[in-house]
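All protein chains but one are shown at their positions in the complex.
Chain IDs A and B follow the sequence of writing; residue 1 opens each chain.
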Amino acid sequence: MSSMTAHNTETVTQSSEDHTLSLPIRAQDLADLLEAQLIGNPDLPLSNIGSIEDGCPETLTFIRSQNFATHWPDSKCRVALVSQGIDVPGHDPDTRALIIVKDADEALVMILNAVNPKRKRPPAGIHPSAVIDPTATIDPTAAIGPGCSIGARASIGARAVLMPNVTIGANASIGQQTILEPGVVIEDRCSVGDRCHFGANCVVGTDGFGFLPPTDDRPAIKVPQIGIVEIGNDVEMGACVTVDRAKLGATTIGDRTKIDNQVHVAHNCVIGTDTLICGRTTLGGSVTIGDFAMIGGAVVLNDQSSVGKHARVAGGAVILDSVPDGETYAGIPGMPARQALLNYASFRELSTFSRQVEKRLKKLEAAQQHNNQHDA
Amino acid sequence: MSSMTAHNTETVTQSSEDHTLSLPIRAQDLADLLEAQLIGNPDLPLSNIGSIEDGCPETLTFIRSQNFATHWPDSKCRVALVSQGIDVPGHDPDTRALIIVKDADEALVMILNAVNPKRKRPPAGIHPSAVIDPTATIDPTAAIGPGCSIGARASIGARAVLMPNVTIGANASIGQQTILEPGVVIEDRCSVGDRCHFGANCVVGTDGFGFLPPTDDRPAIKVPQIGIVEIGNDVEMGACVTVDRAKLGATTIGDRTKIDNQVHVAHNCVIGTDTLICGRTTLGGSVTIGDFAMIGGAVVLNDQSSVGKHARVAGGAVILDSVPDGETYAGIPGMPARQALLNYASFRELSTFSRQVEKRLKKLEAAQQHNNQHDA
Partner (left out) sequence: MSSMTAHNTETVTQSSEDHTLSLPIRAQDLADLLEAQLIGNPDLPLSNIGSIEDGCPETLTFIRSQNFATHWPDSKCRVALVSQGIDVPGHDPDTRALIIVKDADEALVMILNAVNPKRKRPPAGIHPSAVIDPTATIDPTAAIGPGCSIGARASIGARAVLMPNVTIGANASIGQQTILEPGVVIEDRCSVGDRCHFGANCVVGTDGFGFLPPTDDRPAIKVPQIGIVEIGNDVEMGACVTVDRAKLGATTIGDRTKIDNQVHVAHNCVIGTDTLICGRTTLGGSVTIGDFAMIGGAVVLNDQSSVGKHARVAGGAVILDSVPDGETYAGIPGMPARQALLNYASFRELSTFSRQVEKRLKKLEAAQQHNNQHDA
């Protein structure tokens, strides 16, 4: 879900108040900051962060696996974070440095957080151009940006941030420290937990797509969607995600679940805690997803289908019924990943295979024919 | 398209002015309201609505088919709407009640409408923060929310509602009682009929994706998209739906058609009346869809493809050419559903099948070989 390409270095040129650690930094100083052991030259300067293939001499890189270690001798980088226990052959301590940490990925995240130029957020308080219903409850430490609208009896928690042009419906509630990017819409009666982050133009609480289909006698009849959406704490959603309210009860998204851009969550879905759902995935009506599930991009989960706890679904799969707990599914229609791999390998050859089988059968049948006559 | 899950009950706790019927209600009173016959205990209280599996004693449930009826003896619910003609075995009229209606689904819709807490809408009139071109025509009964922009010569019909931050382009027209949720954009010269409802952040009237592809001699050339979008009456669209204007003429969506979230309608599509299009479906350029068609979710309709009247397309299908009137298609590429079902069943076994066929052919060929020598 996260990866590296060419041009993958970052010279951080923000003014110091933008972050808590500023580059360039001396290798030993970084090691001290991480309370980590440094093997090699302590004085090497680091001005950016990047991958072992693409870095330059002042790039801090990372060795998260034995495989990364094999690239070290040829890397232009001179300083690397190394997960302890990984053996790094061909290291020259005079000209280069290894910083040994418990987990290179987590150490890198710590550093990225430190150098991360924080997004600019509006200050606490309500921008004069925002339109707030007198019955709404806004914590004084919340920041309500320009052009926001907040409906009757809605509540906004402490240190929550609404970027410009966010709309909050009547009786909706937004938890503490939750950040809603520009253009987000949270519709009436929906609730969002604490420390959530929703990308720009997300829409939460649209009516579910429920109709009695049209007949010859009457047009389609809308089934009122009187339910809500309930979103837990620490949930992250990308841009243009849509989450429908339930027909009855609630469409629910569990704590710590992360949802990528343009995912569609239909009415009455029940998504567990700690799940990861990649970009463009479609959840039909009443889909259930278990805790700790991981779902790839552009997946289609059919109405009423389910994905079990700790289950995984490969990108592009179409799940018609259910993925058992802990299983990995792939393919169209979804099936156990190993089976899908074999079937798709056969599919790549299907036309050739069919032609050859036909040929060989004909030949055998002709010979058979000949035998019969010969026997007669 | 509409369905039930666990947690599927709704205790309606709105203040009475939010709706026209408030729960709890006595079973007989509800029957009287529906002018329906009650068989059983008239005094049972109903405080919510839910499914026959998940309800509690105060849940009103529904029996829409004989299959639902089989769950009645084991259901915790004590009161059910029953479509007339359905036989409900094991009913105890002393402790429970059946309310016999012509159609349980339609009766439920009537009740849901009655208990539905209406969305809060801005009052009639133009919010001071809205920006209206002096040449625009706004019916005095229309409600124009904060942050809306309405262009030159645009017209907004009676009792239409524009929620916050809606943008209406020049020469665009919005019909009577049409509701546009926050962030909707209707671009220049496009027209929307009466009683439509568009979800938040929908965009109608983007340029179609028309370019003369780049050559070695020159870059891509944009083909001006000078057409419009014409949307009929009673059309519903979900959130983040995009509808492109035509290159020439109009992209059209017929009366009473319902379109779910994140559907993409490319330029020059012609969608009939009374069609249902589920979430995430993609219509390429110049696709035509006949009246009363039903299209599942995440379907791809190729450029110039067509779906006939009363035809159906299963979710996830990719239609390359055309689906005849009244037919049901499924699969990739789209084919008659029955054929698709059989082919996908075979596909699930393709690798095993290929291996075994190879083995059996080899064996037959070896034996054949042996026979030939033996004959010689």
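Just so it is clear, contacts are C-beta pairs under 8 Å (C-beta built on N, C-alpha and C of every residue); 3 or more make two chains touch, one makes a residue touch a chain.
The model shown is predicted, which means the values in this text are computed figures rather than measured ones.
Participant: Identify the residue among A:145, A:205, A:308 or A:334 that touches the chain left out of the display.
Facilitator: Within the whole complex, the residue contacting the unshown chain is A:145.
Participant: Of A:67, A:351 or A:373, which residue touches the hidden chain?
Facilitator: Hidden-chain contact among the options goes to A:351.
Participant: Looking at A:83, A:262, A:286 or A:322, which makes contact with the chain not pictured?
Facilitator: Residue touching the chain left out of view: A:262.
Participant: From the listed residues A:181, A:207 or A:230, report the one that touches the chain absent from this view.
Facilitator: Considering all chains, including the one not shown, the answer is A:181.
Participant: Touching the missing chain, which residues of chain A?
Facilitator: Chain A touches the chain not shown through residues 1-10, 12, 49-50, 105-106, 108-109, 112-113, 115-117, 119-120, 127, 129, 145-147, 163-165, 181-183, 199-201, 234, 236, 238-240, 256, 258, 260-262, 274, 276, 278-280, 292, 294, 297-298, 315-316, 332, 344, 347-354, 357, 361, 364-365, 368, 371-372, 375.
Participant: In the whole complex, what residues of chain B lie against the chain that is missing from view?
Facilitator: 129, 131, 147, 149, 151-152, 165, 167, 169-170, 183, 185, 187-189, 201, 203, 206-214, 219-224, 226-227, 240, 242, 244, 246-250, 252, 262, 264, 266-270, 282, 284-286, 288, 300, 302-304, 318, 332-333, 335, 339, 342-343, 345-347, 349-350, 353, 357, 360-361, 364, 367, 371, 374
One rule holds in what follows: only the chains that are shown with their structure count from here on.
Participant: What is the distance in Å between the mean C-alpha positions of chain A and chain B?
Facilitator: Once rounded, the distance between the two centres reads 26 Å.
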